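Have a look at the structure below, then the notes.
What you see is the complex with one protein chain gone and the rest in place.
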Amino acid sequence: MIWQIEIIILVIVIILAIGALSVKDLLGAAILFGAYSFMMCLLWAIMGAVDVAFTEASVGAGVSTVLFVAAVFRTSRRTED
Amino acid sequence: MKVGVLVLVIILGSVLIYGSLEFPPWGDPASPASSHLSPYYIEKSLEDTSVPNLVTAVLADYRGYDTMFETIVIFAAGMACIFLLRSSGKEESGTRLYRHIPTGITLRIEKKSAFPEKSEAFERIDSVWVPHDLIVKTTCRLIVPFIQIFGLYVIAHGHHSPGGGFQGGVILGAALILFAISFNLRSAIRRMGERLTLMLSTLGVFIYAGTGVVCMLVGMNYLDYSALAAMLGVDPVTARSHGILVVEIGVGIAVMSVMVTLYYNLASTGKHDEGL
Partner (left out) sequence: MDAFLNVLISKANYWVYITLMMIGLYGIVAKQNMVKKIIGLNILQTAVILFFISIGAKKNATIPIIEHAHDGTHTTIAAIHYINPLPHVLMLTAIVVAVATLGVALTLVVRIHQQYHTLEENEILKRIQET
């Protein structure tokens, strides 16, 4: 499709993936992972996979982020990694 | 150790990039993935099943076995969460926090005293209670019915628009999770308790597998929905469309209850007394 949008979103996706693995605050990592899921959903919608994008929007940017935040809330929040 | 892993990952990445040089060009209609079975699905599924959404037709009818086992995987994940994490915990320690509403004083009551149950002046709070939550409570109480209606719409319109059983089930589960976050975990558990979620998840799996067994009892193959034609009083093509709807409802019910179960157990580490 429109290749300019696709390049921008691919670059953002790589930056978000590296960021979610590098930050030292686990709550920030969970939120960055939610943003990564939502950018993936946009990529799939651009490629025409509307069912898959719908599923990823509801699962990744919805329930998955909530489960991560719940798990981080009940365990420790800082990491030195 | 991290440098070693980085070198390994770069080597593996370059091997994969070398393998990707032989892929067909992007978007080629004659690529091997689009040449053998998918033209049959695109051209014939409307006259076989009368469902315009090709992905739903292939997912629930032509590849119905895969979707049935996917539902069983979701059910098994919910069961694993309950087995690993559910404990009865807090009842032996027995301290609760209460707040006196007119004055705002917080009390911490040990087990030996009496708990002020059902009292007008005292409300039970979690250990992470924040004040000024009236806006959150009111907004979420207004929004949750609309989210549930939208989830039911997504399940019901899986034939004609993107959607289907799984997406609608997740949206229904997310509505209840929103209610549990904005209010209390205890009030959400009072509305949809643990026993009800367990029964609903097994009911969803049974609806799916039971449809297949019904088709087999009539005499045709397992999960061959045209066997339901005599029972529903329609021709076999419409019977396949209705069979897809029935199994999507089963998938939606199972997924909703498992999402809710996962949240209940993760947010309270199994004790079901206070949440996020």
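So that you can tell them apart, the chains are marked A and B in the order they are listed, and the count of residues begins at 1 in each.
Heads up, the rule we're going with is that contacts are C-beta pairs under 8 Å (C-beta built on N, C-alpha and C of every residue); 3 or more make two chains touch, one makes a residue touch a chain.
Quantities reported herein were computed from a predicted structural model and do not represent experimental measurements.
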item: Residue among B:Tyr41, B:Trp129, B:Tyr153 or B:Phe206 touching the omitted chain; value: B:Tyr41
item: Residue ranges of subunit B at the interface with the undisplayed chain; value: 1-2, 5-6, 8-10, 12-13, 16-17, 20-21, 23, 25-29, 31, 33-34, 37-39, 41-43, 46, 50, 52-55, 58-59, 63, 66-67, 70, 73-74, 76-78, 80-81, 84-85, 160-162, 166, 255, 258, 262, 265-266, 269
item: Subunit A, residues in touch with the chain not shown (by the definition above); value: 6, 10, 13-14, 17-18, 20-21, 26, 29-30, 33, 36-37, 40, 43-44, 47-52, 55-56, 59-60, 63-64, 67-68, 70-72, 74-76, 79-81
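Convention: only the chains that are shown with their structure count from here on.
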item: Whole-Å gap separating subunit A and subunit B, where each centre is the average of the chain's CA atoms; value: 19
item: Residue numbers on subunit A that touch subunit B, as the complex places them; value: 50-51, 53-55, 58-59, 62-63, 66-67, 69-71, 73-74
item: Parts of subunit B lying in touch with subunit A, wherever the complex brings them together; value: 53, 55-56, 154, 162-164, 166-167, 170-171, 173-174, 177, 181, 259, 262-263, 266-267, 269, 275-276
